[in-house]
Structure formats: C-alpha cells, structure tokens
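Yeah, one chain of the complex is gone here, protein chain that is, but the others are all in their spots.
In this document, chain identifiers A and B correspond to the written order of the chains, with residue numbering beginning at 1 in each.
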Amino acid sequence: MSDTAIRPRIEQAGLADRLTAALPILLVPMLALLGFAAIGDATTWLTLTVAGLAMGLMIFVMASGLTVVFGLMDVINFGHGAFVSVGAFVGFTALAWMGGWTASPSVVLNLAAVFLAICAAALVTGAMGYAFERVIVMPVYGHHLKQILVTMGGLIVTQQLIHVIWGPDAIHLARPETLRGSVIVAGAAIEKYRIMAVGIGLALFLAMRYVLRSTRIGLLVRAGVENGEMVEALGYRIKRLFLMVFIAGSALAGLGGVMWGLYQETITAHMGSEILVLVFIVVIIGGLGSVEGCFIGALLVGLLSNYTAFLAPKIALVSTIGLMVVILMWRPQGLFPVVKAK
Amino acid sequence: MPEAILTLDGVHTHIGPYHILHGVDLSVPEGGVAMLLGRNGAGKTTTLRTIMGLWKASRGAVRFRGKDITSLDTPAISRKGIAFVPEDMGIFTDLTVAENMTLAATRGAPDKRRLDWICDLFPPIRTFWESSAGTLSGGQKQMLSVARAIIEPRDLILIDEPTKGLAPAIIKSMTGALKQLKETETTIVLVEQNFAMARALGDTVAVMDDGRIIHAGDMAALAADAALQERLMGLSLEAHQ
Partner (left out) sequence: MLKTLLSGDYPRSRVLSLVVLAIGISLLLAPFLYPGTKSLDTAAKIAIFVVLVASYDLLLGYTGIVSFAHTMFFGIGAYGTALTLSSMGPSFTAILLGMLAGAIVAAVFALAIGLFSLRVKAIFFAMVTLAIASAFAVLVSQLSGFTGGEDGLTYRIPRELTPGFRPIKEKLFGTAINGRLIAYYLIFFLSAFLFLVMLRIVNSPFGRTLQAVRDNGFRAEAIGYRAVLYRTTATVLSAVMAALSGSLLAIWLRYTGPATTLSMEIMVDILLMVVIGGMGTMYGAVIGATIFILAQTYLQDVMGVAEKATEALPLISVLVAPERWLLWLGVLFILSVYFFPAGIVGRLRGQGG
C-alpha cells in the first residue's frame, strides 16, 4: 500500500475553509473594531478596551476550571461561584495580615502581598475543591439533575459559612498603594490594576496552554475530554485525573476571586453567584469543555460589557445574553465545539 | 492445547434495562489468534467490553491467567497487560499521532526499536507522526488504534472489527500486519465479520449468537467442514463472505 494513496487532504484546505476556522479568533479584533466605530473616540476606546480585556481575562481565569471539569466528566458545578467568593474573602484576610506591605509605597512589597494573597486563596479554594468533589459531587456522577441541585446546595451552604466567618456585610477590599490610580497611555487613562490583571490573566492562559499541550497530564486531560473511556482502557484512572482538574479549577476560581475582588474593591458572599452568570455565558459561547473557546468567549464578553456599559449602560448584561444567542444561532455548540467520541 | 490465558465463565451482562449476554463461556488459549464471530447484535462487542470492564458483568466470572478480574475497574484490567482496540477506534483526534502513541505507553517513553518495528508494520504512523490524528483517513486511524495497543508488549489484545468499513486494499495490509503481530508472543482476540480474514488469521474460533457462544473449536476444523460452516453461516455469517 502506498502512503500517497491515503494521504489526508490537508493541503487542499482552501482559503475560505481556513478563514472559517480562524473566524472565532478573529471575532475579538472584529468586536474591538466595531466598538471603536461605535465609540468614535480613541482614548475612551482604549480605556474601555483595556478594561474589557482585564475583565475578560479575569472571567477566563474563573471559568476555565468549570469548562474543563465539564468536558472531562460531564459535570457542571453550579457551586463554582462559591470558590470565587471564598477566594476573595481569603484574599481579603491575607491582605489584611500583610497590611504593612500593602500600605507601603514599594511596588515590590505591594506585588508580593497580592501574589501571596492570591496563593493563599488558591490554596484554600483548592483544598475546598477537594472536599467539594469528594463530598458533594462524587456521589452524583452521571446524574445531571442531582448534580445541579446538590452543587447549588453546596453554594448556599458555602455562602452561609462565609456569613458565619466574615459576617453578612459587604467588605471593602482596598488595592495596595501602588496599584491605585491610573497611568496615562497615549492620552488615555488606564487603571494600573487593570494592566496587572491583564498581565496575570495572560500569564495564566499561556501557562494553562502549555500544560494542556506539552505535558502528559495535559494530554491526558485533552484525551479524556474527547474519550474518557479510551483513557481508562489505556490504564489511566480518569476519576483521579478529574479530581486533580477539579482541584485546579477550584484554585483558579479562588485566584480569580481575589483578582475580581480587587477589581470591584467590594466583596460579598454573593459575588461568586453573580459572576457565575457571566461565567456560564462565557463557557456556553466558547463551547462547553473548550479552553480556547472559553478564552475567546471571555474576551468577547469582557469587551462587549465595557463597550455597552459606556454606550448604553442599562443593557450591559442583556447585551452579553444577546451575544450568546447570536453565537448559538450561528454555532449551536459554541465557538469551539468539543469533539466527543460518544 | 496450550493453557488458557483468558476464560469467561457463564458471563451475563446487562446494559441499562437490556440483557445482552446470557451466560458466555469462552476459553482463549495462550498465543495465537482467537476469532470471535457472529452476526450484528450477537454480543461480540459486549463480550470484549465486559472483559475490559467497560460494562460490568452482572453474573459469572472473567479470569485472566487464572485470576478473577471481573470486579476490577478498567484501568486495573488494562494494567494487567490487556489492550483494547474498540470498534470506533477510540482515537484522540485532538491530539497528534505522536501524542496518541505517547499516552498509550504507560510505562514511560516508548522503546525506540519497538516503535521502529510498529512503524514498519504501519508505515503511515511514521509518515504522519506529527500530524493531528483527526486528519487521518479511516484506515490510518485503524492502524493507529492497533499500533497504540501494541506500543508496549501486551499479553492479550482485544480487537473489535478492525476491517469495518475499510477498502479491500487496506484490509489486505491490515491482515498482513496482524499476521506479523501474531508471530510475537501476544495473544489476540479478534472480533470479525469478514470470514476470509478470519480464516487467514484465526487459530481458534468461537461463534456467538443471541448473547451465547454457539460453537467453539479450531479455525482449521471449521474452515474444512463445509456443512458446519453452512449451518453456522446460515445462522450468523450470512452475507459476510
């Protein structure tokens, strides 16, 4: 048998096909251009775009775990928002302990404080993710209805526990000294914190991409998303893999919670369930189970929210729903549909 | 006859509300190729999946080298040295050919010489090493699936209809590769509808119908016995010549 006879015809993929494949990625710059046309003022646009990217990247950090968890085990965690809230509150406590560092005018000490707060939040929510998976999720594998109900119950209980520990009132979460205020870039005022949020978000995205593409664990996760049964038949315990992903996803949600809390500067026990709405919109737009889709979806939602918040503030959230509806009409499985063997 | 490497003893399997296997008794001798024949819906795929632990037997026992593996989970069964090539090939299309092979090598990096040998058996593996497995043709995917199963020496390989939907030329090369594979110490259980291939490869044969084994014996005996063939064929191999 000759190889040429059965060579796949990848070379023949035409320009149109490649353009279609790249279209979801092109949506982000397209939306940015559209925003520019609608706003018409370069400096305002730049401010809003950076804000949108920062928001999108933070949502991505919070949403990424949720989407992989779904892809791997068909589990959707309605309690995911609980990790965001807990992360924010742990971050608050950690920053309060490091009051000397956050109040200091030194950039290094400020960043170190944020870094440590983020680590503390990720550690706590990661451990919580472990408990959540073992106690709440594990008994209801394969049963969607119970999963939704039970994880919702976990959310209620967690929110109440936050009330027990930190009290029922909203808490002001101050940014460290040097992360307050804005810098002027090309005439546009850009909050320093947003620049940092973009930096952290991008770094996390790249790290996640590296893990998923170049490590054995990452390959197993991707293989498991497509065909978990075959991964088991090769000798790997998918439930162990799932537990690891669940913990990582919870830790990321907690990490995102600190970032989101510092962004809003106010934290409440309900902040997680509020942000969960955007997180759901993002993972639906991206395609349930797809990390790339989640990334693109988060950027689209972040940009659109900020543009509409400026242009027509009343319909900011409705516009993201509109975006979701339009995208689902175009691609019913989301921008990056996940290939499922079964 | 050499000692049995795998035995099924009165295995029943239910899938949801459906009772698929009704007491399968099967003994696979060590070495060589054991063919599992039967018409669609006879329970061949369910038998392989039950051995692999992907469906749980509701009654009866599966023994591998004399040890009961019925209650083990799939990864544990796999790690006993049993590989599985499913009917849908189970290729990870999102990964490259190389990554598919790497994941199959559970004991670390694949052995270089063995990899060379596999690439000689299935040349497209070498050609498309860095390509996304999703871009392979059906025949190439089938080769990758078998190649993945043998990346490390296995004691037993379960292969579910490797020729399904393939062009005759590719069936021929697949048969050739399996013949070479047979020369190694591995034992193969092969589900097949293609009787010509079964005759060319099989040492022993078991024929299934309605979730039971209705005939078991040497392939050569079945190949020589036209009357028996006629009887079983009328029952289970019709239109699969």
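Observations
By our rule, contacts are C-beta pairs under 8 Å (C-beta built on N, C-alpha and C of every residue); 3 or more make two chains touch, one makes a residue touch a chain.
Since we're looking at a predicted model, the values are computed, not measured.
One chain is not displayed; in the complete assembly it touches the shown chains A. Per the touch definition above, the residue from A:127, A:148, A:195 or A:339 contacting the chain not shown is A:148. Check A:103, A:157 or A:203 against the missing chain and you find that the one touching it is A:157. If you put the hidden chain back, the residue from A:50, A:73, A:128 or A:281 that touches it is A:281.
Interface with the hidden chain, as seen from subunit A, comprises residues 70, 76, 78, 136, 139-140, 144-150, 152-154, 156-157, 160-161, 163-164, 168, 270, 273-274, 276-277, 280-281, 283-284, 288, 313-318, 320-321, 324-325, 328, 332.
In this text, only the chains that are shown with their structure count from here on.
Here subunit A touches subunit B in the complex through residues 1, 3, 5-8, 10, 216, 219-220, 222-223, 225-227, 229-238, 339, 341, going by the rule given at the top.
On the subunit B side of its complex with subunit A, the touching residues are 52, 54, 73-75, 78-79, 83-84, 86, 88, 90, 92-95, 99-100, 102-104, 106, 123-124, 127-128, 131, 134-137, 139-140, 148, 169-170, 172-173.
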